[in-house]
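Pasting a structure below so you can have a look.
Complex shown without one protein chain; remaining protein chains in place.
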Amino acid sequence: WQATVYSLVVFSATMVVMFWASVFLYTSFYFTYMPDESITWPMNFHYQSCQDRPGICSNPYAIISVTDPTRGSVLARGQKYRVVVDIEMPESPTNQRIGNEDDMFNVGMFLINMSMRTHSGQILRKSSRSTMLRYRSPLLHTLSTVTFSPLLLYGIQEEKQMVTVELFSQYEEDPVTPLSDVHVELESRFVELYGAQLRIHAIFSGLRYLMYHYPLVSAAMGIGICMVFLSAVVIFSWYQFSGPTLNARIG
Amino acid sequence: WQATVYSLVVFSATMVVMFWASVFLYTSFYFTYMPDESITWPMNFHYQSCQDRPGICSNPYAIISVTDPTRGSVLARGQKYRVVVDIEMPESPTNQRIGNEDDMFNVGMFLINMSMRTHSGQILRKSSRSTMLRYRSPLLHTLSTVTFSPLLLYGIQEEKQMVTVELFSQYEEDPVTPLSDVHVELESRFVELYGAQLRIHAIFSGLRYLMYHYPLVSAAMGIGICMVFLSAVVIFSWYQFSGPTLNARIG
Partner (left out) sequence: WQATVYSLVVFSATMVVMFWASVFLYTSFYFTYMPDESITWPMNFHYQSCQDRPGICSNPYAIISVTDPTRGSVLARGQKYRVVVDIEMPESPTNQRIGNEDDMFNVGMFLINMSMRTHSGQILRKSSRSTMLRYRSPLLHTLSTVTFSPLLLYGIQEEKQMVTVELFSQYEEDPVTPLSDVHVELESRFVELYGAQLRIHAIFSGLRYLMYHYPLVSAAMGIGICMVFLSAVVIFSWYQFSGPTLNARIG
C-alpha cells in the first residue's frame, strides 16, 4: 500500500514537472519562431518651406529607420510582409480640391513613392502607389457634421480621414542585404496631413498561420507533443535505471 | 449459400472500388480540362505629378503582369476570354464636370486603351473603348444621399461608382506568342479614381459550358461513363480469367 502511494506521488510529481517543462518549451519556441504580427513606426515628413508665400516648396519626404538594435533587421527571414502607410489627412478644401473656382479640373490623386534601402543606401525594392482622399459630397458632409456634432464638438471625432495605402503586398527580405531604411515621398506639394505611420504586417502561412489564428489549439497541440517526447525520455531512462534492478529482484 | 455471400461481398467491393476510381478519374479530368472561370489582378496606375499645381500631368498608365509562375501563361489554349476593367471612381465634381459654369460643354467621356503584349514587348492585340461615369442629376443625388444616409454615414456605402469596361469580348490566345503583360492607359488627365482591377473571364462553350453550368448533372454523367468503361474492363478481365475454368468445369 505504501509502495502504491509512493509511486503515485512520484508519478504525479513527474507529470507536473513534465507539464511545466512542456509549457516552457512551447512558449520559448513560440516567441522564437513567431515574428511580431505588426510593427508600427511614426513617419515624420520634412520639406522646404516657401519663403514668399504660405505652403511648401518641395515634396514631403520621410526616412524611417526600421532596424532593431538587438537583432539587426526586424524582418524574419522566409517571412512575407505587407507594407502599409497610414496618412491622417484633414478633409480641408486643399485636400478636397473643392471650392477652387479658378481651376476646377484638378485631380485629387497623388503618388506615394517608397524605396526600401540597405544601410549603405542601396535600393532593394521600389514601389509607387496612387491614392486620394475619399470623396464626400457637401450634402453628405453636412449630414455627417450634424449627426456627429456632439462627438465633433468635444473633439472625440474629427473631420479627417485615415488614408491607408498598401505599398507592398508581399515583401520578403533577402538575408544577404537586410533592410535598414524606408524612404517615403509624397509626390505632391498640395497635400495637407496631420501625421502618418508606417506599418509592416507579417502574412502568416502554414504553421505560423495556425499558431497565430488558433493559439489555444496550437498551444494544446504543442504542449501535448512536448509531453509525449518528455514522457518517452522519462520512461526510457526509468527503464534503463530500474529495469536491471527489477530483473535482478525477479531473477 | 456461402458462395452467394462470397460473390455478393466481392461484387459490392468491386463496385465501391470502381465508384471511387470513377470519382477520382472525373475529378482529375475536371481540374485538368476546366480553366479558372475568372482571374483578377489589381491595377496600379502611375503618372507624372504636376510640379507647379495639384493634379497629374500625364495620362495614368498601368502595366499588369499576367503570367503564372508555374504554367507560363494563365490563359488556356483554345479558350475564348472576356477581358474587363473595373474602375472605382468617386462621384466628385472633377469626374462629373458639374458646377463649372465657365466651361459647360466639357464632355465626361474618356478612352481606355489596352494592349496585350508578349514578354518581348510585341503588341498582340490592341483595344480602345470609351467610357464615362453614369450621370445622376443633383436631385437624384440628394434623394439618394438622404435615403441611404445611415449607410453613407457609417461608411458601408460610398459616393462612388464602379465603372466596368469590356475591352475584349472574345480574346483567344495564340500558343506561339503567349500573353505576358497587359498595358492599360486612361487617355485623360482629369479622371479621379480610387482603384482599378483587371478581370479575365473564360467564356465556356460546349462541354466546358455544361461542366460549368450543370456541375452535378455532368459529374453524374462523367462518373457514370467512367463506371461503364471500368465495368467493361472488369467483366472482360474476369471472363478472361474465370471463363476457361468454367468451361473446363462444365466440359
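As written, the chain order gives the labels A and B, with residue 1 at the start of each chain.
We take it that a contact is a pair of C-beta atoms (placed from the backbone, for glycine too) under 8 Å apart; a residue touches a chain by one contact, two chains touch by 3 or more.
Keep in mind that this is a model prediction, so the values were computed, not measured.
> Going by the stated contact criterion, tell me the shown chains that border the hidden chain.
Per the contact definition above, the missing chain touches B.
> Looking at the full complex, which residue from B:N44, B:Q79, B:T118 or B:S144 touches the chain that isn't shown here?
The single option touching the absent chain is B:S144.
> Would you mind spotting which of B:A21, B:M34, B:V74 or B:M132 touches the chain that isn't drawn?
With B:A21, B:M34, B:V74 or B:M132 as choices, the missing chain is touched by B:M132.
> Kindly note down the residues of chain B that lie in touch with the hidden chain.
Where chain B meets the chain not shown: residues 97-98, 101, 103-111, 128-130, 132, 134-137, 139-140, 143-144, 147-148, 187-190.
As a working rule, only the chains that are shown with their structure count from here on.
> Could you report, rounded to a multiple of 5°, the rotation needed to superpose chain A's C-alpha atoms on chain B?
Superposing chain A on chain B takes a rotation of 35 degrees, nearest 5.
> Find the geometric centre of each of chain A and chain B from their Cα atoms only, then give the gap between the two centres in Å, rounded to an integer.
32
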